[in-house]
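Notes follow once the structure below has been shown.
Just one protein chain is left out here, and the rest sit where they should.
So, chain A:
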Amino acid sequence: MMNYMPEMTFNVDHGYLEGLLRGFKSGILRQNDYLNLVQCETLEDLKLHLQSTDYGNFLANEPSPLTVSVIDDKLKEKLVVEFQHLRNQCVEPLSTFLDYITYSYMIDNIILLITGILHQRPINELIPKCHPLGSFEQMEAIHIASTPAELYNAVLVDTPIAPYFLDCISEQDLDEMNIEIIRNTLYKAYLEDFHSFCRELGGATAEAMCEALAFEADRRAFIITINSFGTELTKEDRAKLYPRCGDLYPYGLQLLAKADDYDQVRQVADIYGHYKELFEGSGTGPGEKTLEDKFFEQEVNFMKNSFMQQFQFGVFYAYVKLKEQENRNIIWIAECVAQRHRAKIDSYIPIF
């Protein structure tokens, strides 16, 4: 019975955390808050308004003048504290699930560090820029590696993302192109692994998460294709980077692999109703939203829907994603306020 209906016993292990998370979720800023935030004249105003929301006194101990980077750090810190609390309280399989969420940050950190080292930046300058959710012990020693094989053998072999790296070892050296390839290969392996993990969990988690991850995979496939135009990346190599767990797999990915320009990508998207809308609504002109923003909006919608269903892990993933989007929004508004560049202040993506 326990295997057939995981919902029955969900609350025994994870009920508390789900409740806690739903409480956190109700602290996400609403449209009203954003309307107030965009009216701010200075960052101090922003701080004052955030004080009346769930953020409370998170900036109270910062001496003025405030800077955007301080706000960014504090926002991240708040998310990390919440996440760590959840992680510390949880039991299997939720703990593995939460670890999976951190892997994507680890990948981002590794890429950031390699790119930084490639540009001769000292490691001490790079470390603070890494996302704290994805930090790991060996991270700071990453600069001893000069080839992917070394990177794997010396640094990453003990980390949980080592298996994802196996496909990249064959790359000869670390240059910009290869770093991009490594990033996308890692992400591909990660998404596919996470996808299969969620499918194994089954139940409502699989339903919600597979959908979300499929969307993420497809988004990456589209973005990779679009960004590859005009670079040295061959079509075969490109096709190897597509994550194969989305709705596009297999037919759409074959078509994408053959695409030569933006219009052809668009034609592929036309086959899939939900992607067609995104491409249709996007543009680069003034007043239009970029494709990236459209994807973000769609993601926010997905994540919001995830909260409609109970007894599943999708909400944890959704919360982190929504919170990340919220941080992006606040930082966007803060940047606009700080630089007195109010023309585009409204292009944040509202959540609730």
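The working rule: contacts are C-beta pairs under 8 Å (C-beta built on N, C-alpha and C of every residue); 3 or more make two chains touch, one makes a residue touch a chain; residues count from 1.
FYI, contacts and distances are computed from a predicted model.
Missing from the rendering is one chain, named in UniProt as "V-type proton ATPase subunit a" (options: "Ciliary neurotrophic factor", "V-type proton ATPase subunit a", "WD repeat containing, antisense to TP73" or "Vang-like protein"). Of the candidate positions A:7, A:45 or A:211, contact with the unshown chain belongs to A:45.
Residue A:143 is the one among A:78, A:121 or A:143 that touches the chain not shown. When the full complex is taken into account, the listed residue touching the unshown chain is A:153, out of A:115, A:153, A:282 or A:309. Residues 36, 39-41, 44-45, 48-49, 51-52, 60-64, 123, 137-138, 140-145, 150, 153-155, 157-158 of chain A touch the missing chain (whole complex, contact as defined above).
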